[in-house]
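Down below is the structure, laid out as structure tokens.
In this view, the complex is presented without one of its protein chains, the others remaining in place.
Lettered A, B and C in written order, each chain numbered from 1.
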């Protein structure tokens, strides 16, 4: 099921080397001002280019296929599409029988009985984060009172990002990182006890972003070493503001009015220049694999805007849910 | 929305001090052998009693309200109910206007405009994990070829659990812990690329368990400090077995046939014996709060079986999904 | 899937001769006044008793299992249960291998591979309309500005109901009927173009009522013989009031502010006193079947309140949907 949401409904589609990737968003209220330019900032933040990111260049221009008329949303399904242009499928010719370590090549092949589109990872490509970012732009408009900021805390274990990148490039290798997302001015009372806690929906979406392998809210894993008297955030004001924010702004799965804080870990990019061993499924022999495709040394550099996007999507879902309940 | 699942559908209900808690499971295939005794082991693992857990004793006997006939599931909605018996609501009398730090008292009050049932946390009670464990028993029967084992790695930062508990009791405080869940013999190809990766569904369910604040798959947050050449798990055999398992058995959100491994952090129990400060919403004054109710010094001790249950639920969902796709 | 609704979510359960039947409603706003007495009128309208209806007498008292506190809805899942009391399972002993003509005995047996509960039709019993009526009571409170009235137009082809019943009883047979439902003061703009038109959701629910085999909106099947110039309802006032109401208050699947009108046909009760032939699946022989159970000569007499209930449920769903969109 490649859909998400109950009130703010996403249907994502597309393959890395297909005609296009895109997303249909159902449940967008009518009358929201929307033009292509609204996407430029976030799309450019996701875009490749800077050192340490893939050389694949796409124009990445959003096309409104439906749901927008005279610069406003109509209330009908909003369909945003991105054409695929710069494609070099031959780069991937050799991957069908020699799956790339750390990739979905093998699992996708098995899941779909060999019928999946293997070119560039097909539907499993990081390119699918493009429609996610687009959906995030819409979601941010719906919860515009909330300020959502995701930023990189460290990459390759360092806080000097340029140095970390240089080091990785020298090694012809890749590195991961940690990203923190802070949302301010989140209303009190969003989220559902079972099964749609704020943590549940955010993590559900976060793990739709390729390469993310962990998430923690508030102080996260540190909580395992704290006492209750240290971890409990004491309420100080009638609006729920707490002295500390160890819970990351969530109690019982519901927002408490404080900053909504979580961190995610991005694994090092699976595609590396270094030659690796893998199994050749034609001859069952271990052989050396060289990945020719263009890839990111540190995908984490491009992930913050995607993290913001899925956070906004989760918050839009909660916002619309609250409208029903009140 | 207090429901989960598309193929293995859960509808949970109940309040800590209401008539009963329970769950309806829709989508259970007919003909599965099922008797009350099948629940005893897992329910007793969740049950209170051992040092460091609440003194509240419930019989916790599962009652089949529907969906079972002559010792087998019928294919109709399976409804399992647990009556509430040992209730001391007066313990909670004072909590409506003096929310317990770290609890849902304040958020629930605001979310439901003051109409929520505050007794014992109402719908936000840990008692709701009882129907979760029951659903897990059904799920385990559906994916019986898979071995799911969750165990405690540490509590209160220690591996000597008895010592950690004693220490917390002396301090009249509470502690958290870290739990690891390992699933063996998981078939290859389970999980969906967007938005229902294995990580997405497991984390969605995991964060329905009160007190869990973080989850990481495979090596998790360590990945942020690794290179791709270290993190990539090289495939060694035709059945997808890899040399290492840094990915925790998941590539591109899909199971790869290796052990499915994740860890979660359980925060220290919010309810502690120690007197804490909180805001009195009647007079807007900060005042000392003493929590009289019976509570766990370390809820983490009771969580492993719940973690297993939600893991089984996610795997049952994937199993049924695969049946549709093949 | 025994669930319905996206905003006003129903999970129904129970068997005719099991412990209980009931329904969980998720998405009920908090703070709605609700006591058992609110159900009496509608439940008594559905209840058996009058000539032409089964002699099976149930107290049919609704029990709030969860979601109600101090006489108001809490916002948590609302669970209403009805215990089964007056059960004579032996009446149905002989039905497993000699399916009753017109019943689900055969289809249920095959669908569930023989594991279904056959007693009294099990999950297929008309008794399941009891929780539907209960859900309707809640739904009516949510759309209280709307007046929903369902009434019988004819039974057994006659408008003199007593006469029709007498006639059927003399023949030891059963009869059907036609019911019309008219909803007044329905706001403009409810319903969704694809796939949740007003007709779609109402018919979806209507066909969950046992014995209903057809539905038509406005002039319905007569439209096949009309010209467009006759069928088109001309708008006469700024509030959308039309001169005629051939469309039954719906244009393009959306309410237009006029009366919402539809009719349904209820087939004659399948269980009749008359001896019928059926196939014995043990010996593959056609044999005479006598149905001993207690049944309605004309189930249509009890259906209007159920039709009102599902109409209210559909309208509640649309009402909550509109709250999201505006």
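As a working rule, contacts are C-beta pairs under 8 Å (C-beta built on N, C-alpha and C of every residue); 3 or more make two chains touch, one makes a residue touch a chain.
Quantities reported herein were computed from a predicted structural model and do not represent experimental measurements.
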item	value
Missing chain: touched chains present in the view	A, B, C
Given C:85, C:163 or C:213, the one touching the chain that is not displayed	C:213
Among C:45, C:111, C:141 or C:323, the residue in touch with the chain that has been omitted	C:111
Where the missing chain touches chain C, by residue	1-4, 6, 10, 12, 99, 101-104, 106-108, 110-113, 121, 123-124, 128, 154-157, 168, 171, 173-178, 188-197, 199-201, 203-208, 210, 212-221, 223-238, 240, 242, 246-248, 251-256, 265-272, 274, 276-279, 281, 284, 286, 321, 325-326
Touching residues on chain A - with respect to the absent chain	1-3, 9, 11-15, 18-22, 24, 26-27, 30-31, 63-67, 69, 72-77, 79, 81, 111-113, 115-117, 122-123
Missing-chain contacts mapped onto chain B	6-7, 27, 29-30, 75-76, 193, 320, 323-326
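By definition in this document, only the chains that are shown with their structure count from here on.
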item	value
Partner chains shared by chain A and chain B (touch criterion as defined above)	C
Chain closest to the middle, measuring from C-alpha centroids that were averaged per chain	B
Separation of mean Cα positions, chain B and chain A [Å, integer]	25
Whole-Å gap separating chain A and chain C, where each centre is the average of the chain's CA atoms	44
Chain C: positions in contact with at least two other chains	27, 30, 75-76
